[in-house]
Structure formats: structure tokens, C-alpha cells
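With one protein chain withheld, the remaining protein chains of the complex are depicted in position.
What follows is chain A.
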Amino acid sequence: MSTRASTLTGRIMSAPSIIVLFLWMAVPLGMTIYFSFLRYNLLSPGMEEWIGTLNYEFFLTDPAFFASLANTLLLVGSVLAITVVGGILLGLMLDQPIFGRGVLRLLVIAPFFIMPTVNALVWKNLLMDPVSGMFAWIASLFGLPAIDWFTNAPLTSIIIMVSWQWLPFAVLILLTALQSLDRDQKEAAQMDGAGPISIFFYITLPHLSRAITVVVLIETIFLLTVFAEIFVTTGGGPGLATTNIAFLVYTQALLQFDVGGASAGGIVAVILANIVAIFLIRLIGKNLDK
């Protein structure tokens, strides 16, 4: 890529894919922004008209918006906490020379390869079902009443399911980070009189900080848009108990047929995701510069 001719050739050759990728992103975004300023309801086709920011006013003052915003943050925060803490503990365990480590590692990674809808169905029908579920059966062994998970603890159930799905990812990243920890450092700390707990907090945890940053950033991106698990199990309810922003946008568009309102919600979700991203990168992204 040194001569002018080869540079030009390179540009011409790569142009189609760049243009396609740009359109792929820009056209839907532009249309969504345009729709968000229209009154556009599928029940009254052909009646679209420009209504300015009214959609945004409705969406942002809707009590459902604040409920789903809180649900989204609670869901993301809880799953992050569970997967990071659980990932570190499981990673530490799998880093030890224990019996059957190879098989254990495979088992721990497995949930990541299960698609979210299947995951949700397995939890809903096989594990958490109050009549035929595994948990109900275990409870009955101890003479306890079965818990109706999706009625009594809906958001907790979703958090458990999503955590189960994302724990393998955290374990995978954190385990590789643990394996790269220099053995000499641990031994030096041992010579310095640090016990296992001190070694964990002073040596292992700081060493993991980068990996934890990666886990938090990547998981946050995906957890903000959790949808399948909610759609398959609770359908956002009871009430609004498990509705997050992504699900709220869905109900606006496809249950109330309000394309304009849903577009406004979508744009709000994009803005919120960007706020979270900026916040995260400011807060922990500096770990990546080291």
C-alpha cells in the first residue's frame, strides 16, 4: 500500500463494504429518528403527521418508563454483580488442580452456547414451574410449599436466568486472566507473609482488574437489551415488574401498534445506552490503558 495507485485501488475495493455497513447503520437509525417525530399508528394507516416531540413527552412522562428504567438498571447491576463475583470464585476453583478439571471446565462453559429462548424455556418449564418443576420437587422433599417464581419473585427469576447464561462468559475471561498470573508473585507474597486471603485481595484481585473491566463493559452492552428471557417467561409482568426498556419499546410498537412512540422509546434507549457507556468508560475504562 505504498504507491498512489495501490492506495486508490485499496479504497475502491473496500468502498462497497464500507458503504453497505454505513447504510446498514445509518438508514434504520435515520428512519427511527424520523418516525419518532410522527404520529404513526398501525391501526390508522395513512394518517401519519408531524407532531414534533410529542412522542418523547409521552414516553418520558409515562410511569411505565420509570418502572422499566429501574428494572433495567436493577437487572444489569444484579447480573453484573453475580457474574463477576461468581466468575471470580468459579475461576479460582477451576484454576486449582482439582479432579476432573477438564470436564468441569466444559460443564461451566456450556450454558453460554444455549440460546436465550431455550434457556428461558428450560428454567420456566423444567426448573421453576411450581407444579412440575425441579425446584418445587426439591422443596416438597423438605415438606416446603413450592414457590411460584414468576408470580412472587419475577424480576429475581429473570436475574437468575440471565446470570446463569452470562456466568460462563465471566468465568472464561477471568479464568484466562488468572492463568496468566505470575506464580512468582504469589510465592513472593507468600514469603512476605501474606495468607491466602491477603494474596487474593492484594495480588490476585488487582491482577484481575483489567479482565473484570472487560467483563463489565461487554456484559453491560448485552444486558441492556435483554429481551428473549422476558418475552418467553413473564411477558413483562406481572404488571410492569419485569418490563425493561427493550421490552417496553416492544410493547409500544407491536402490542399498541404505536410506531411513533416506540421509535421515540428506541431513541431514548440508544441515548441511555450511550450515557451508560460513557459513564463506564470514564469510570473503569482507564484500566484498559495500562
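As a convention for this text, a residue touches a chain if its C-beta (ideal position, glycine included) is under 8 Å from a C-beta of that chain, and two chains touch if they have at least 3 such contacts; residues count from 1.
Just so we're on the same page, contacts and distances are computed from a predicted model.
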Per UniProt, the name of the complex member that is left out, chosen from "Peptide/nickel transport system ATP-binding protein", "Probable tRNA sulfurtransferase", "Glycerol-3-phosphate ABC transporter ATPase" or "3-methyl-2-oxobutanoate dehydrogenase (2-methylpropanoyl-transferring)": "Glycerol-3-phosphate ABC transporter ATPase"
Per the touch definition above, residue among A:58, A:112, A:135 or A:202 touching the missing chain: A:202
Which of A:33, A:54, A:73 or A:194 contacts the chain that the document leaves out: A:194
Touch residues of chain A, complete complex, unshown partner: 182, 184-185, 187-194, 198, 202-203, 206-207, 209
